[in-house]
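Every protein chain of the complex appears in place save one, which is left out.
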Amino acid sequence: MQIGGVEIEDTYAEAFHMWAARLVITAVNGQWAQTAAHATIGFATSIIGCGCEGGIERELASTETPDGRTGVSLLLMTRSREDMEKQLPLRVGQGVMTCATTACFNGLDSTETVSVGGNLRFFGDGFQISKLLDGRRFWRIPVMEGEFLVEDRFGIQRAVAGGNLLILGQTPEAALAAAEAAVSAIRKVNDVALPFPGGVARSGSKVGSRYKFLRASTNDAYCPTLRPLVKSALPEGVNCVLEIVIIGLTEMAIRSAMRVGAEAACRPGIVRISAGNYGGRLGKVLIGLQELWA
Amino acid sequence: MLGILNGRVYDPANGVDGQVQDIWVQDGRIVAADQVPNREAAEIFDAAGLVVMPGGVDIHSHIAGSKVNAGRRMCPEDHRADTGAQNGVTRSGGGHSVPTTFATGYHYLEMGYTTVMEAAMPPLLARHTHEEMNDVPLLDKGAYTLMGNNRFLLGCLGHRQKAKARDFAAWLLEASRGYAIKIVNPGGVENWKAGKRETDLDDPVLGWDATPREIILALADISTELGLPHGPHLHVNRLGQAGNASTTIRTIEALDGRRTHLAHLQFASYGGGGRHPLRSAAAEVAAAVNANHNVTADIGQVVFGPTTTMTADGPLEHTLHQLSGSKWLNNDVEEETGGGVVPMNHARRNTVSALQWCIGMELFLSLEDPWRTFLTTDHPNGGPFTAYPEIIHCLMDREFRSQMLSSLPDKAQSRCGLAGLQREYSLQEIVIITRAGTARALGLANKGHLGVGADADIAVYAPQLNWSMMFRRARLVVKGGRVVVRDGQVVAVCPGHTLCVTPGWDEGILPSLREHFEQHYTVGFDNYAVQDDYVPYCEVIRCK
Amino acid sequence: MTRTVEHVVCPTCGCLCDDLVVEVDGTRVTQARRACPNGRTFFKSYDPTPRLPRVHGREVEWNEAIAEAARMLTQARSPLIYGLSSTATEAQRCAVELADRLGAILDTTSSLCHGPAVLAMQSVGLPGCTLGEIRSNADLVIFWGCNPAVSHPRHFARYSLPPANRRSRVAVVVDVRPTATSDIADLFLQVEPGSDLEILTALRALVHARPLSARAIGGVPLANWEDLAGRMKSCRMGVVFAGVGLTMSQGRDLNLGELFSLVAELNDCTRFAAMPMRGHGNVAGADQVLTWQSGYPFAVNYGRGFPRYGPGEFSAVDVLAHGEADAALIIASDPLAHLPSSSAVHLREIPVVAIDPRESLTTRIAQVVLPTACYGLDAAGTYYRMDGVPIRLRPVISSARPTDEQALQQLLDSVVRVSAGAVPTC
Partner (left out) sequence: MSATVLQARANLTLPVEADSITPDRIDGLQQVAVGNLPILYGREWAPLGDLFAVSGDGRADLVLEGDLTHVKRIGQGMTRGTIAIHGNAGLHLGSQMRGGEITVDSNVGGWAGAHMAGGRLRIYGDAGPMLGSAYPGERRGMTGGVILVEGSAAARVGERMRRGLIAVGGSTGDFPGARMIAGSLFVFGQLGPRAGAGMKRGSIVSLGSLASGVLPTFQYSCRFAPGFLQLYLRYLLRWGMPVTPAHLQGQYQRYTGDINTLGKGEILIYDQH
């Protein structure tokens, strides 16, 4: 099928289940909230190297946050509960607690929870204060600026990572413009986030490598420079490929995000929209591209 | 006239071990069947299938007096949920660990106990103890007169006036209407009043030329010389402290054959101390007791749950207050003794409480002679006396006991030898440690057995699925020949006796006593001794 | 003909001095040697002439009065028994049983004066001792909000400041105004009314060398409190006598709790005791009896068939102020004279039975008055001193009237008879 003259390949994105948490970071203004958010998920692009994947879900107005300040909502995903128990306190402790004026709240209602404030409180060295309001416990940790307020436990739930689109463009300019359009479209979708820098990954990967110590390596089938050397997946005229990777709380959310992303990316200069998969060997969630419009 | 027929009778003092027998009662005493003139007219209780034994005799329990009442008064939270309504026969009352006087009497009787000894009576406050005991219905009771820190006595000992000390002790027993000499942390309370926190067996008593060892030996000798039926009731030095087993063992050695009762031995059998954690030294202490036949002991078993600790050992309660942060009541009694109260929760998951439970059990199972080993919780220190049935269950049922043990913190399990002890008490042995043996140690010839001439204090139980259910409520209790409990309910009330001794003393001590009172007491000598009005049902137990 | 009785106990106040020498001429006391002015008045003013009970102002036979009293109490739905501070434990025991059998509310005068001390003790404990410990060993004696020179005149000589060792002890008075007691003190700290709690909290902090920024507390410079804290820590044995100045001022039991905590903490470094300066002769005994029989020292409600504790709810002041009693039995007390008028007024609206050796405002309004003998004068009985030491009162004259105990026992028997047919059912 085609949209706006761009081919939608009959393939599928291979997504997989992960554990997700949603963090609400507030601050004195949006800029400080963004700063804390970037510090927290800046190095959370790929589960392969970062221990988790995370991205900004959206900005929150002051009417949407627990403490009435502007904020940012983040999604963070890990392979296992145990990883979440490590990653969340680590990232909130280093990324949010250190950042001026911020507070950090749980954004996910769930019976399954992991301790965040409950771990970070020890930073208070015995001076931390617990507050229980309406069934939620918060920790007030004294810091030089005043107090860092952080929720005791954060809800986690099964979620989906690995939703993706490959944008095959004629030129780097066209591919980038299409990717940017896709990103800004996807950012309007709830319950999803884009873990890679600017929402775009240029270094898509395949599983395995010729080196024993490396579990993933460059996705050579889509590297334009390797077209004659490998079994290339690139049609004629494609000189640049960019990938949009999507994580989301539900498969539905990922599907919505892929659809609006693909639609936005179908622009002049784009040859084809594809998706990355591993032959169905890794992920349990297979999202057929053409099904998105079915 | 009453006949309890066809019951399985447990009367170890008379060698009866579960044989089916009839028990006949007339005029408050047990009589032989052929002495009952008119058996047809007797009230008959068919005890077929039931267990018959003498009424229980508790050798050490805090049931009445100033510090018991201070515990009641300080802890309304102890009583709120435990209440019993008046019903025309009984009075209302309640309290979990420090029940009201009436409730104390009823609860003991419902369990088949008929005699209880109040373990610590400050002489100056003896009227109070007796007033309360008169409001404890049904039970026969006596009270032990505190002497281990009495300044007049310390003066006699310092001046090596042994005869004067003996006459004083005899006078004080009579003046206070006491039953036995009680020694609590000898010299240690006096030292605490002078600012010294801990006192061991051979430490000096500040301001006096005496040591705890000398006090103990003198009072043990005095008990023997006066022919007291129960001879000195000793709460050793350093009670409750880690590492106190060495003090206990040295005390037993020091006694060197003198007849003595060691109170709540569990609190005196601790190893560790200093940098080492608390551990059980029950095996060592038990070995010392086993080897010294002059010594009897009650255990002071800890049971889990909230309780109220109280003792004349003022410094001990101060330490407990510092450790627990709980509220603390203290009452130093001029010239005589001290006293303190601290509420406490013996929590199962607390290593110390759990270890205390283990040490008590270990002692029960390591002390070889049941005639010298007695069941107590040092009520309410280790827990309320109402927990006796559960303790009996632990002693008689190895499996139940090991289940309890396995629920305790690992540290407690590993710091005692309880897991290796397989012994199970027989029913006959239970009768000994709760009745026959205690009566014998107390010198109560008419109690603790069912022979002809004994007081008709009888408990009848129905065998149950488990021992604690059986002992919780007696089917029938006869006190002084009257049926007072049926099916675990008090159905009739009458006053019990106050057991006293009158050892006799030389009037030659009166002038110096009078002088001592004028100098040091705030109550006149002539107003000091307990008047007859306070012991309307006095029963004098003869000295030998 | 004059008789002399020795070792007589004076039941007037919580001191229970037991060294009086009383001379009796016939049925009147002519001399009460060694007694303080309060005690002298007590002994000499007493008239033991037999008197008939009154029902609705009419003199009747004893049995008739008992029957009428029993009828009034059993017909009430919410009867109150109150008083008991100036009667013997023997009578108090009967009174508690009567409350138990009736399902009544029972309160003593304790709830009005030193009830807060009991509440404080229930909150934090109470490190105390008997008065002889103080007489022999104390070297720092603090009178806080009390004036024993007037209320307990022989307290100094017998217990707190005996002449023989007066020089070796320091007497401190903390009060809102100079008193006869502050006149004889070595150190008088005059404080602003209602500042006791601030002062006591500050002293606790100072004893632990915790920093305070206030320069003056209770109107007294901090340096003076630092000095007092230093004395408290360095004495050999100290004691604080707490008076109604603490219990009746703002904070009440919390003041006392702060004081008892302070004293408890002082025992970490020295020996220290606190003692409520109890007034009425046997208010301490009433506490004791009620506690051993019910578990609670005052303000007890037996309405459910078992005792429940409710200071502020079952205290006579509150029961009456809220109009929650429909009959009252007043024993050895004069609530009409002593209770706040908001409470006393209700007593005029309900049937009242008064048992008292003397006439009072309350006996004047009572529907039934049972004139009894007076413990310590023409009846023997047990009183508890302010430190809990029980003493047996010796009667000095023979009685022609029943004792409180006998009156209450008769009333009890009568009540049990009356209500036997109508036991409250669930």
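A, B and C are the chain letters, set down in written order, and residue numbers restart from 1 in every chain.
Quick note on the criterion: a contact is a pair of C-beta atoms (placed from the backbone, for glycine too) under 8 Å apart; a residue touches a chain by one contact, two chains touch by 3 or more.
Remember, it's a predicted structure, so these values are computed and weren't measured experimentally.
Asks: Relative to the complete complex, which of the depicted chains are touched by the chain excluded from display?
Replies: The undisplayed chain, in the complete complex, is in contact with A, B, C.
Asks: Touching the left-out chain: which of C:150, C:212, C:269 or C:400?
Replies: Going through C:150, C:212, C:269 or C:400 one by one, C:212 is the residue touching the chain not shown.
Asks: Touching the hidden chain in the complete assembly: which of B:74, B:165 or B:316 does that?
Replies: Candidates B:74, B:165 or B:316; residue touching the omitted chain: B:74.
Asks: Per the definition of touch given earlier, which of C:36, C:104, C:172 or C:353 contacts the omitted chain?
Replies: Within the whole complex, the residue contacting the unshown chain is C:104.
Asks: Among A:33, A:47, A:99 or A:149, which residue is in contact with the omitted chain in the full complex?
Replies: Final answer for the missing-chain contact: A:149.
Asks: Across the whole complex, list the residues on subunit B that are touched by the chain not included here.
Replies: 74-78, 80
Asks: What does the interface between subunit A and the hidden chain look like in terms of residue numbers?
Replies: These residues of subunit A touch the chain that is not shown: 66-69, 103, 127, 129-134, 138, 140, 146-149.
Asks: Residues of subunit C in contact with the chain that isn't shown?
Replies: Residues of subunit C in touch with the missing chain: 76-79, 102-104, 119, 122-123, 197-198, 201-202, 204-205, 208, 210-214, 217, 250-251, 254, 257-258, 261, 302-304, 309, 311-313, 322-324, 326, 424-426.
Here is the rule we use: only the chains that are shown with their structure count from here on.
Asks: Distance-wise, how many Å sit between the C-alpha centres of subunit A and subunit B, to the nearest whole number?
Replies: 72
Asks: Provide the C-alpha centroid distance between subunit B and subunit C, rounded to the nearest whole angstrom.
Replies: Spacing between the chain centres: roughly 34 Å.
Asks: Between subunit A and subunit C, what is the separation of their C-alpha centroids in Å?
Replies: 76
Asks: Which positions of subunit B touch subunit C when the two form their complex?
Replies: Going through subunit B, the ones touching subunit C are 64, 66, 68-69, 72-76, 78-80, 83-88, 91-95, 98-102, 124-125, 127-128, 131-132, 135, 193, 195, 318, 321-322, 326-335, 341-342, 520-524, 526-527, 531, 533.
Asks: Touching residues of subunit C toward subunit B in the complex: what are they?
Replies: 6-7, 9, 18-19, 89, 93, 97, 100-101, 118, 121-133, 135-137, 158-159, 236, 264, 267-268, 270-271, 273, 287-289, 291-297, 302, 304-309, 380, 382, 384, 388-392, 394, 423
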